[in-house]
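The complex is shown incomplete by one protein chain, all other protein chains being positioned as in the whole.
Note that the chains take the letters A and B in the order they are written out, and that residue 1 is the start of every chain.
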Amino acid sequence: MYSKKPINYYSPFLQITKALKELGSIGAMFLETVYQTFRKPFKLNYIFKQMEFIGVNSSVIVIITGVFTGMVLALQSYHGFRKFGGEGLVGATVALSMTRELGPVLTALMVTGRAGSAMAAELGTMRVTEQIDALTVMALNPVKYLVVPRVVAAFFMLPVLTIISDFVGIIGGYIVGVKLLGINEGAFITKIIKHLDLDDIYNGLIKAACFGIILSLVSCYKGFYTSGGAEGVGRSTTEAVVVSSVSILISDYVLTSLMF
Amino acid sequence: MNNRMVSSELKVGIMILIGILILFYMSFRIGKYGVFSEHGYELTAVFINAGGLDVKTPVKIAGVEAGKIKKISLDGFKALITLTIRGSVRIPVDSRISIRSQGILGDKFLEITPGNDQKILAQGGKIQDVVEAPDFDQLFASVNGAAKNFGETMGELKGIISEKEKANIRKSIENFQEASGDFKNLIKENKGNISRVVSNVDETMSGLKLMVKDVESGKGTLGLLVKDETLYNDAREAVNVLKTISAEIDQGKGTLGKLVKDEALYDETKATIANIKDLTDGIKKGEGTLGRLAKDDSLFIETEKAAKKVQKAAEGIQEMTPVTILGTIFGMFF
Partner (left out) sequence: MEDVAIRIVDLQKSFGEQRVLDGINLEVEAGKITVIIGKSGGGKSVLLKNVIGLIKPDSGEIWIDGVETTSLSERDMNNIRMKFGMLFQEAALFDSMDLFDNVAFPLREHTKMSENEITSTVEERLKQVGLTGFSEKMPSELSGGMRKRVGLARALVLDPEIILFDEPTSALDPIISLTILDLIKQTQTYFKKTYLVISHDILGMFRIADKVAMLYNGKIIEYGTPHDIKRSTNEATKEFLNATKIPGFTGGDL
């Protein structure tokens, strides 16, 4: 019945083939998602539900992450800049780091950990309990009902979370820099205004939107093609978080090199 | 289910609203290209070297940002720079534009020095008066060359100057030092005197002024005496004759008798007096050299200028004091 020859599942060739196959499947799912997104009927209520789950429910953790990131950035850069009397640049450093890099990336990673894992677990469970098949049998496209709302919601909510993260991060930097370390408040704020461009913010938000698509798509894919019962769901969840996070960091480099 | 959906839509809506508000707030604070930023107009300027300039580099007037570089492009082999200037900033046609930098390592920016012309540059106008940036590479190269030359000169000098000359030079410098020290002391001690001299000159001048005025109105002897030399000589002769006569009278030869005795002398004296009368009338009417001089303003102005020169010379002496000190210090190092 089964092949007599033992298959080496860890051979690099097989791993690469598998990765490419997976990339292709994710790409196919992305196209299907885009197609289904613009096809009637629009499932707005599903999208809003997912927006609440991905956006509103992640806001607290994103705010906490943002504030403390801004605070530690101010603290670290202060000690560096103090050596050559550039304390005034702490504000600009915090603002630029938050808007261009840390805001989008940390937000995406936090949402991956919180919502991406939940997506994979939810869809994985639906797969193993045949709920996805049930949708198909009802002549309903499961991608439209399950994947599209999540991807669209992540696409819209990641920028919103990111701008909140940027803002509270700068406030965190302000609290540490001006209130605790005693940096001149005027210098702190004017340097931010001088060095921060609107493009920095906008490009950060575009990045965030891309991360939203990536993390939701990867997580949905992993959940959607789960097999092997409860254990398979656990495996999918882990893989979803790992693959999403790595994809975010890789695409971050690519997007940054394209934009700035 | 319906209730739940409405509330989730509400939550999402509130959150998106917060996000948009933050975005607007930040855009507004940064305020560079936001909806609220005022519209500007464009100007151009051509630089030979636009190195260090970028799009969005600020354009400043008196250190205050007035606009930004919008575009940098090539115009032939020169850099054509398009600026966006705020609508509220008006720039005269004869303004000057230059590339400046904030310190040696600081960012470059453009500085516009406004001119005085009444005409204002309009949309698409071109700033003609362009000051090229000192290219630091070139600057360093020339400084380098100068330093090399200096070094060579010094080397040659070293070769020429023997120990004896050195001693001489040192001595002469010492002398110079001493002298300048003396000079300094002199000036210090005589500060009062110098200023007194100056004020005296001043006084003299005002006296002169007064005198000239008198001459103008025909008063005083000077006018009478200067008209011409013959007159002067005649007058002197006459006076001499009169002196002689007086002496003779003094010698007791009898005044009246003598006068009666010598009729010719009497006539001569009479004629002389008539001549003097004529001369006085001439001056009064402005005829002759002196009259002209007295009437002419330029003399007065020239005189005043001369006085000022004297004053300046005195000030110059005062200013020379720090130069001397510098010389002394330089001498010490040499």
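Heads up, the rule we're going with is that a residue touches a chain if its C-beta (ideal position, glycine included) is under 8 Å from a C-beta of that chain, and two chains touch if they have at least 3 such contacts.
All values derive from a computational prediction rather than experimental measurement.
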In the whole complex, not just what's shown, which of A:125, A:203, A:219 or A:237 touches the removed chain? A:125
Could you tell me which of A:11, A:25 or A:136 touches the chain that is not displayed? A:136
Residues of chain A touching the missing chain are 1-3, 125-126, 129-131, 133-134, 136-141
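Here is the rule we go by: only the chains that are shown with their structure count from here on.
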Of all residues in chain B, those that touch chain A in their complex: 5, 8-9, 11-12, 15-16, 18-19, 22-23, 25-27, 29-34, 56
Sort out for me which residues of chain A touch chain B in the complex. 45, 48-49, 51-52, 55-56, 59, 156-157, 159-161, 163-164, 166-167, 193, 196-198, 201, 205
